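With one protein chain held back, the other chains of the complex are shown just where they sit.
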Amino acid sequence: MSQHFPAFIIVIPLIAAFFIFTAGWLKRTYCFYIAAVALAISLFSSFGLLLQVLQNKVVVYHFGGWSPPWGIAYRVDYLNGIVLVVSAAIAFLNLIATKKSVEKEFIERVGPFYALYVLFVTGTMGIVVTGDAFNLYVLLEIASLTGYALIGMGTEHAALASLNYVFMGTIGASFYLLGIGYLYIATGSLNMFDIASILPNIFQSNVVLFAFVICLTGLFIKMALFPMHTWLPNAYTYSPSPAISLIAPLTTKVMVYVMIRILLSVFTPSFSFKSMAVNTSFVWLAVIAIVVGSILALSQQSLKRMLSYVMIAEIGYMVGGFWLANRAGITGAILHIINDAAMTLCVFLVAGNILYRVPGDSFDNLKGLFRKMPFSMGAFVVGALSIIGVPPTCGFFSKWYLITGGIAAGHYGFVAALLFSSLVNVVLFFRIFEIGYFEPFGDLHISGSMDEEEKTFDDAPLGMLVPLMIVAAGLIVLGIYTDTLVTKVIQFAIPGGIS
Amino acid sequence: METIVSIRPFLAVLVSILAVPLIVSTRRTNFREGWTFFAAFAKFSIIASMTPVILDGVEIEYTIAQVLPSVAIKLKVDAFGMLFALVSSFLWIVTSAYSIGYMRRLKEHSQTRYFCYFALSLSATIGVAFSANLLTLYLFYEMLSFATYPLVTHHQDMEGRSSGRKYLLFIVGSSIGLVLPAMLFIYHMTGTLEFAQQGFIAGIVPPKLIWILVLLFVFGFAKAAVMPFHSWLPAAMVAPTPVSALLHAVAVVKVGVFCILRVLTGVFGTQLLFSSQMDTVVLYLASFTIIAASLVALSQDSLKSRLAYSTIGQLSYIILSAALLSPKGMIGGMMHIAMHAFGKITLFFCAGAIFVATGTKNISQMVGIGKRMPVTLSCFFIGSLSVIGIPPGGGFISKWYLILGTLEADQRFMLFILLSSSLLNAAYFLPIIYKAFFCTPEESLFENKIDEAPPWCLVPLTITAICSIFLFFYPEPFFSLAKIVSVGIFSGQ
Amino acid sequence: MEDTSVPNIVTAVLADYRGYDTMFETAVIFSAGIACLFLLRQMKRKKTDFRLYRHTATGIIFRIEKGGKLPPTAKEFERIDGLWTPYDLIIKTTGRFIIPFIQIFALYVIAHGHHSPGGGFQGGVILGASFILFAISHDLRSALNRMSEKLTAFFYTLGVYIYAGTGALCILLGANFLDYSALATILFVDPVTARSHGILIVEIGVGIAVMAVMVILYYNLVSAGKFDEGL
Partner (left out) sequence: MVDLLTIIISKYNYWGYIVLMMIGLYAMIVKKNLVKKIIGMSIFQTAIIFFYVSIGMKKNATIPIISHGHDGGEHAVHAVDFINPLPHVLMLTAIVVSVATLGVALALAIKIYQQYNSLEEDEIDSQIKVK
């Protein structure tokens, strides 16, 4: 059975989505369990897949039994093997963690919600696992469509934000499709590795260059790199919390993965990193993204909005690290895809827990949260430290690789930007800690008695806390096992040509 | 120098972290503080159990996790670390006794949290003391910064918040902004971060950069409060007195100087410092801090902030001792870590006791207080003797060796600095005591009946006072430890 | 292209070589349907304070106040709402007249997909268009009487089930996902013909799904999810 893992990862959730939808009409409570089982299976099979990859480098699966270029082939190697596991784990944990708040927010929409949820996961995992450029587009659209819908059901101006997201997303995806078209003209194939084998003969042709530019533009829009980030903050701020803690960790990270995949596996490094000038200019773009993202985050007054600007800065980390075009930098980028996904999940889950207990997530509503919900805030502290980049949390080590990459490439602007954003993050998160910790002001140290802590204790239900704790612990575990991760997996994901 | 692998250092770090859940889970206050004591004693006994091994010139090391190629989170116990660990873990026991008295008497809120973070910061301190490479050092340094934040801002009022902000701004800002890039740069150049007896970057890093790196480290470890990175320390005095006593007279600030000494000796190495003339730069930075801090201390009326400024000055003694690059000076510096710790913690305890008993913080309102609290004030006297460096205060020994070091290194100017600062110390301590005891009844602010602080406060401060006298007569094991260190460092020359 | 024995190469490539894409575009259309439901459908109707009933024969309109309603047995009355406009006889009749032909044609397009231009999507869209035409020419409520929401939902899950199920069946029969040649064993034909049959099956599935989704999209959009009035 294990040779079908690549199919299972995608197909099981897909079929499950249909079942969930049907179950939604029959009995609502079934939906969650079907989804849980499906995601558990795909998590399991992605683990199995990673193990297979560790054994024999790459696993290929031909759909319909046709070998490429005719048919569609899935091709799993070190790079997407690890990303698969991470995204599957995130989807599963988030599903468990948000059960309660889904029941709270979408009482009579549970069926459609879980169907969309699972479809989104299908799309995302498909993007990661597929080896076919066009198939990637289709899956991308599945993920986006479901994402639009999930975000659209949020609060306040969600619908409007979601519609803007639709516009931007469509432009991005279409650009990508266009680029693929030109690649098809040039090579006559849609299979990534087939293309890669044909391209080197025609690197000079402008068609390839144009395809390169167009693809990259589309991906930048999709991953909300700084100038094209406008859709992200609103969409993430207004979206319902159970959805956002799924979408925020996966969407942008997976798009960064796609960029890395396209540039390393389709346009081989010898083409992508051909001219140093281009690389550095992209790094500078990332630097701007980091700085602007951090500064904008400073000016926000609500938790989720602030976090989404932090994420824009984080995107800058990954893109910049990749375009440093040296081993340390790319290692940092890939490592940061994993770590950042985990950190984002952690903090957004906390935001979800807070919203479960507190009317809003604007800073005024966070007062006294350390007394009210100490465990959630404890997890939040871990996540925050990881985003700031304090050892031994995982955020520190990816930042370590990124900065060493920056130094190695002699790109001190990038190094400075990373340090700057770390400092800004300190300010950002300690502002929240202060609000949660000091306010409301009162001379507790005169009157305060010790049983006061228990009095106002009202943390999120256990079902939401336990997964959150697992994620928070995972941040530290990831940090401690960084070296294993790098030496066992990531270093093989980078083609040999890069020093 | 042979090394043995043993988990004991890790246990020493871990024990107080493990105590945290116990402290949280127990509702009964007596049990909670029982756990604190238990952890403190366990920590001290583990560390003490390693002392003889270290005295035999053996080093103990333990690798926790391999996190980066060629860099691990790794503990390594040598004489220097052992000296520091002994001091701080012993003083933790005393302080926990003291803080029980202090907190209960003042009915402080959320004492559970207080004890938890105290335990955390202690493990961080020991971690710093035992860290075998720069990464581990940085890890525990940051852990200490974040663990002490809730203690500094314990009162959760406006003042607490503003000083907490200042605290973070200086400590975390400098460590991320200055230390981290310097560390990464060294890693990039050399590919390793392991401390070595004679440093490991000599010959690899171009001399121009040595300057920058040294300055980055000296200022980056802002816990050492080298001017102009000092102003967080007076601000941090809003914390409850036990915190100021242990953390801001012993643990945190000493961690700062410890880090600087570690990096100067273990990363740069004495020869490199000497050849690049960085030693003089550091010397003048330190001496400036010494004099300036002492002068500022004169003008402080609040007792705690006067003590804080005196601490700033005393810390720079230690940095100066490292920069002297002379064996005796190094011994003096090491000794000063211990001696000043005992002396200064006594003084802080006394300040706390006075506050507990009478509620006064300001020196101007302590006229004639000696008649009311004779024990406390006499201990205060002993402590100040030790800090000034007059026999039978233990501080005399460390200062003696420092002065020998200046002569050895032929730094007359530094000699002058040391002596004059000692005079200044005397100038800002002795008047307090004089006013406290010898004043005419009519100008005395307190009626003439003995009313001391509660015994939980009184006993610890007498213990520390006695210790600081005891150390004058019998400075072991610190002295031999310090000897081992300086021999190890200067054996190359 | 000999190995599928499907003359229409587009269909062959669509449903077989790149059958996986096609399954996902079915999934896309499916998720679009769910998305609309999710976004617009209003599960609990808010109580209108009166109901309108029209006597089909005479065209007299009754206004029944809150709570009251005619018994379902009263067949000659039909429920209408505020926006109701009298049917235009011409449109209605034309609609009734051409809809069957459209549907026949749609079925032809689906079934004959791999010999001539056409296939599941085209046919499905045409089929859906016929229902939409009915809904336009009459009104939504009567369309819903013909083809209720649940029925539509059933159809479009059925469609995707057929597609994905076929694929899964191939796995169960020991081949790769969507490798129709495996179906030979249960269809009792040679693998090549089995491929063409497999294509036919999935085309039918796609057709049903697309039709249903078109209809559900229309239902949701015109009535803003209230499923009562509409165009």
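Some observations on this one:
Letters A, B and C name the chains as they come in the text, with residue numbers starting at 1 for each one.
In this section, contacts are C-beta pairs under 8 Å (C-beta built on N, C-alpha and C of every residue); 3 or more make two chains touch, one makes a residue touch a chain.
Model, not experiment: these values are computed from the prediction.
With respect to the full assembly, the chain omitted from this view is in touch with A, C.
Among A:141, A:194 or A:340, only A:141 touches the chain left out of the display.
The omitted chain makes contact with just one of the residues C:39, C:129 or C:184: C:39. Residues of chain A that touch the chain left out of view are 134, 138, 141, 145, 148-149, 152, 157, 159-160, 162-163, 166-167, 170-171, 174, 177-178, 181, 184-185, 190.
Although one chain is not shown, part of chain C still touches it, namely residues 1-2, 5, 7-10, 12-14, 18, 21-22, 24-25, 28-29, 31-33, 35-36, 39-40, 115-117, 119, 121, 192-193, 196, 210, 217, 220-221, 224-225.
What we mean here is this: only the chains that are shown with their structure count from here on.
Each chain gets one centre point, the mean of its Cα atoms, and the points for chain B and chain C are 77 Å apart.
Each chain gets a centre from the mean of its Cα atoms; for chain A and chain B, those two points are 44 Å apart. Residue positions of chain A touching 2 or more other chains: none.
Those residues of chain A that touch chain C in the shared complex are 4, 7, 11, 14-15, 17-18, 21-22, 25, 61-66, 70-72, 108-109, 112-113, 115-116, 119, 122, 126, 132, 134-135, 138-139, 141-142, 145-146, 148-149, 152-153, 159. Here chain A touches chain B in the complex through residues 385, 388-392, 397, 400, 403-404, 407-408, 415, 419, 422-423, 426, 430, 434, 437-438, 441-450, 452-453, 479-484, 486-487, going by the rule given at the top. For chain B in complex with chain A, the residues that touch the partner chain are 29, 65-69, 73, 106-113, 135, 138-139, 142-143, 146, 150, 153-158, 160-161, 164-165, 168, 172-173, 176-177, 180-181, 184-185, 187-188.
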